[in-house]
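Note that one protein chain is taken out, while the other chains of the complex remain in position.
So, subunit A:
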Amino acid sequence: MFRTTITGLLAHRLRLLLTSLAIILGVGFIAGTFVLTDTIDAGFSQSFTAAADKIDVAVISKGDEDPLPPSLLAKVGSVAGVKDAQPVVSGEAPLIGKDGKTVGELVTAGVSFPSYRLDVTSGKAPASDGEALVDTSTARAQGFRIGDTVSVLDQKNVRHEFRLVGTFDVGVDQSLAARGAVAYTPATAMRMTGATGYAEIDVTTAGPSRESLRTAVAAVAGSGAKVQTGEERAADLAASNGASTDYLKVGLLMFGFVALLVAGLVIYNTFGILVAQRMRELALLRCIGATRRQVFGSIVLESAIVGLVSSILGLAAGLGMGWLAVFLLGTYQPDVEVPTGTVTLSPQTIVIGLATGLIMTVVAALLPARQATKVAPVAALRTQTEEHTFRAGVVRIIFAVLFGLAAAGLTYAGVTAKPDETALMTVMAGGVLAFFTVLILGPVLVTPLSGLAGWLPGRLFGVPGRLATENSRRNPKRSATTTIALTIGVTLMTFMAVLTATMRATADHELDSQFPADYRVAAQTGDVPHTVAEALRGHPELATVAEFREAEGKLDDEDYPIGTVTSSVLETAMRPKATSGSADGFKPGTVMIADYVAEHLKIKVGDDVRVGTAKKATPLRVVAILDSQSLLPSITVPEQFFDERFGKTDDNQILITAADGADLDKARAIVDDATQPYPAVKVTSSTEIRGQFDEAINGILSVITGLLGLAIVISLLGIANTLSLSVHERTRESALLRALGLKRGQLRGMLTVEALILGLVGALVGTVLGIVYGWAATTTISESVSFRLPVGQIALFIAASGLAGVLAAVLPARRAARTSIVGSLASD
């Protein structure tokens, strides 16, 4: 029996090629994920180890809030056995760019490292208080050169100038890489960042072992600090960075498993078809004495061999994919500091890759193998294979109804529930059940759907088109499994497209409906000097200048930021959204509270709450509970009340609208002029904000679409596979058609249209599921979503699926058209 299986496999190796490819891609993706994250992890620990080599003992502050007191440095330095103790300072000090404004979205870091930890890429380390280094990528982006004078704001927004003496590499520190950094001498760094102490003190040994030195240093450091050896420090840092690759790993693996699921469907279908085609062969085996168990075993063994061989190839593919990803990251994202070591397959990756590939293949082949055992020995004697007529069985209908009801129930519950994560999870569970309903009902659905998808081709291509439609529905089970594989990918893509389009529309709508601001003025450092708003007022080009202010305060004795907004704006331009009550009644003696605060403190409209500072609080009447997406501060008090309690503080942000019909260039120039004296104060227009938002969303969407693309590719392999097996099965039929006068091109066209129909059916089901569940998911995000259907994108998905189906048909169709008529007619 074993030998029969092997020879059978070799005889069908071409037919199994596409199946293998599906497994190879699925396993390859999963293995590739591990290869990529392992490589990054290895790179991190390498560079941390390299850094730790230079430090024998590190004294680390317990948090940014309470740094190590400067006096500790001398104490540590005088511990016996300490050769050298150097401070590390870390804080924030905004660097001013060539445009006179602070650099970047995040405040630039101000740091000081011991010279042996500072990776100077050009120039030299800072030696005096007037010298500074800028990190390499910031220097490149801003065009700073050694010898330039750079300006940095200190904590009081006072400008200081430094001579740039070099550039340095931030290495694997993700936080510094994201923010950009300027390195100073320790004293300057403390002065600029306002740090009152050190983040870390690095100690080198004069002789004693690291462990004994650690004990000695810990004795003087006291309980306010953590003392570690270099190795411990490196392990800690590597672990915290490893956590970030865990997210990457989990995210990628999810896509990998979607791909494997699709591959599983392809395998299930292929083995199903192969078993159907080998009925006579299997019956012959039964005739000559093979038991049912042996037939079952031979199919399972066949799947195991295919699974194992493909998984091994998949591991090789994964190694390649991982290497490619590392290479691409290094080449096209030089700003992202990704350390890369050598790419290797870890034993863990090999085990996981082989196990998933093998198990999935065998499990997918179990049902077809069971089917094979049902072959009656007498079937070997029948000459003509019977057409499979499909009838929806009672069991199928019952299961479909049960799953359908459960899906509908869960979805309804999720959609009508209060928007929160539970509702989203409920909807998602409903979605999974709905998918199973479709899976069960697939063979029933595919007949009418292929009629629908084949309507136009039938009209356009005449007889071949109509024959193709018939062929696509002649074996509904096979067609359903083929198309459902494509459905998975299209569903997820449509779902994401609907979700992002709706989120974008909702965000736009919120902005527009609450306060259609044209410009936003805000400072990296938090405060916009009051004078900016004053400079903005009195210009006819600007209709509204809304100042938002916040200060630390108390609400019913709990710490909360209390805020206010220019009162005239609330009367004219701004329409804050209230979940209960109304902003109309907002007047002296009242307060508006955000819904999440109200929920936490159990406050209702009409309640009196005590608002103010720790020293003095006043009862205010709650007139509105604000939607959490409101632009207003979470506790909004009238402006005058705020001034009395907290004084004329600086603004958090200023939102500005241009007057109707005003020259927008001129309006922008006024805003720019007003902020010009303050480097930290930046202007963004609402179009810029939307542009950034769109860009971010499009970026995410294209990454996800790209990753789901793998599932789509695998499902196309499935279509190609099913089609080529069908072509093989219908050799005589094709020959008959050719004998009756169907041209080669028409035969090719017929098969192409069949693939087109399969692709379209899969896409249609997928888009319907994706749209329904995209909509359902958006209702669980917030009560007021502006649902948006990305019609263009969805049409693109459908068209692409059809086109992909056509591509999948190219080879099978060519083969069918080439076959000789006489040979095929004669063949058995």
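Please note the rule applied: a residue touches a chain if its C-beta (ideal position, glycine included) is under 8 Å from a C-beta of that chain, and two chains touch if they have at least 3 such contacts; residues count from 1.
Operating definition for what follows: contacts and distances are computed from a predicted model.
Note on the omitted subunit: UniProt lists it as "ABC transporter ATP-binding protein", one of the names in "ABC transporter ATP-binding protein", "pH regulation protein F", "Carbon-monoxide dehydrogenase medium subunit" or "Sarcosine oxidase subunit alpha". The missing chain, though absent from the display, is touched by one residue of A:Thr39, A:Thr167 or A:Asn471; that residue is A:Asn471. When the full complex is taken into account, the listed residue touching the unshown chain is A:Lys743, out of A:Lys62, A:Lys374, A:Lys743 or A:Arg814.
Counting the whole complex, the residues of subunit A in touch with the unshown chain are 383-384, 386-387, 389, 462-463, 467, 470-471, 474, 732-733, 736-744, 746, 820-822, 825-826.
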